[in-house]
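One protein chain is absent from this view; the other protein chains keep their places.
Should a chain be cited, it is by its letter among A, B and C, assigned in written order, with residues numbered from 1 in that chain.
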Amino acid sequence: MNELQRFLEDLRSFNAEREWSQFHDPKNLSMLLTSEAGELLALLRWVPNTEADAYASQPAARQQLTEEIGDVGIALLLLCDRLGIDLLLALRAKLDLNRAKYPVEQSRGRWTKSES
Amino acid sequence: MNELQRFLEDLRSFNAEREWSQFHDPKNLSMLLTSEAGELLALLRWVPNTEADAYASQPAARQQLTEEIGDVGIALLLLCDRLGIDLLLALRAKLDLNRAKYPVEQSRGRWTKSES
Amino acid sequence: MNELQRFLEDLRSFNAEREWSQFHDPKNLSMLLTSEAGELLALLRWVPNTEADAYASQPAARQQLTEEIGDVGIALLLLCDRLGIDLLLALRAKLDLNRAKYPVEQSRGRWTKSES
Partner (left out) sequence: MNELQRFLEDLRSFNAEREWSQFHDPKNLSMLLTSEAGELLALLRWVPNTEADAYASQPAARQQLTEEIGDVGIALLLLCDRLGIDLLLALRAKLDLNRAKYPVEQSRGRWTKSES
């Protein structure tokens, strides 16, 4: 069992104790995920691109960003768990798709609308 | 090195080959994360709560959901990497905060606006 | 001048007094819009579809929803104003596109992934 799986076990226990899985259907979890991502987005909405790294390194901002990253990650893991999807397999599969979609030569130093 | 770290190494190589880290400041990555979460949300916006599990188990929907989960996870890892934040530590820290914020007895079977 | 335009005049004055237009480039405003939409989403993430209308009619929930709708609408108008886009023209143009995209006979009583 790897570290991510160990965390998932703890997360399951946390929710089981609170009897929250009744609320955690895939639809509700997709809303949790996006609303938590929106909170992270809000932290950076007025920070210029050129100041974003410096801003994020300040202790207070870093703490807020870390908490929001925790929220987004928890929501993502809850969704994966409900769907029976292995996050690491999903990550690897998507990176393989992206390798095919964005060939190195055509993609170097360029972004496109659909880049992800 | 655990599996998540091995994936992160592959992700770094993928982006280095394409010279994309110039676009990956924390602000832009927060936008990537939220827009990818929004695509996942779109898959479920017309599906009733009561049908969400069944819907998500259909092969075509499951494939789409898996791809969007991959996109969200990649964006989250890119953001963690840029910020120098360890995702697993952020997850554990947030779960600890949630344990304090949502005591079992007061939280059992109930959701609140701020639950996360 | 219609009511929406009168409100836009007030909104411009509000921002001019605070010298906030320096922060209101299209990128930042797209982040404002989405993060405010995410706050609205958060209000309904644990409410089942079948209870959403009843929930939204409770005074406290209605007040919260009204405030978030105000935030989203303000962000949308600020973005339109920055881009020099007339919201009503954009609405009419999009409804015309949707009429062509979703013919009545094929669309009746059915949703599709891309429906909007």
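What we mean here is this: a contact is a pair of C-beta atoms (placed from the backbone, for glycine too) under 8 Å apart; a residue touches a chain by one contact, two chains touch by 3 or more.
These figures come from a predicted structure and were not determined experimentally.
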| item | value |
| --- | --- |
| Listed residues B:32, B:56, B:78 or B:91, member touching the removed chain | B:32 |
| Contact footprint on chain A, counting only the chain that is left out | 30-31, 34-35, 38, 41-43, 46, 48-50, 111, 113, 115 |
| Chain not shown, touching residues in chain C | 2-4, 7, 10-11, 14, 17-20, 22-23, 25-28, 30-34, 36-38, 40-41, 43-44, 47-49, 52-53, 55-56, 62, 65-67, 69-77, 79-80, 82-83, 85, 87-88, 90-95, 97-99, 102, 104, 107-109, 111, 115-116 |
| On chain B, residues whose C-beta touches the chain left out of the figure | 23, 28, 31-32, 34-35, 37-39, 41-42, 44-46 |
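The rule we apply is simple: only the chains that are shown with their structure count from here on.
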| item | value |
| --- | --- |
| Between chain B and chain A, distance of the C-alpha-averaged centres to the nearest whole Å | 2 |
| Rounded Å distance between chain A and chain C, as computed from the means of their C-alpha atoms | 25 |
| Multi-partner residues of chain A (each touching 2 or more other chains) | 23, 28, 31-32, 34, 37-38, 41, 44 |
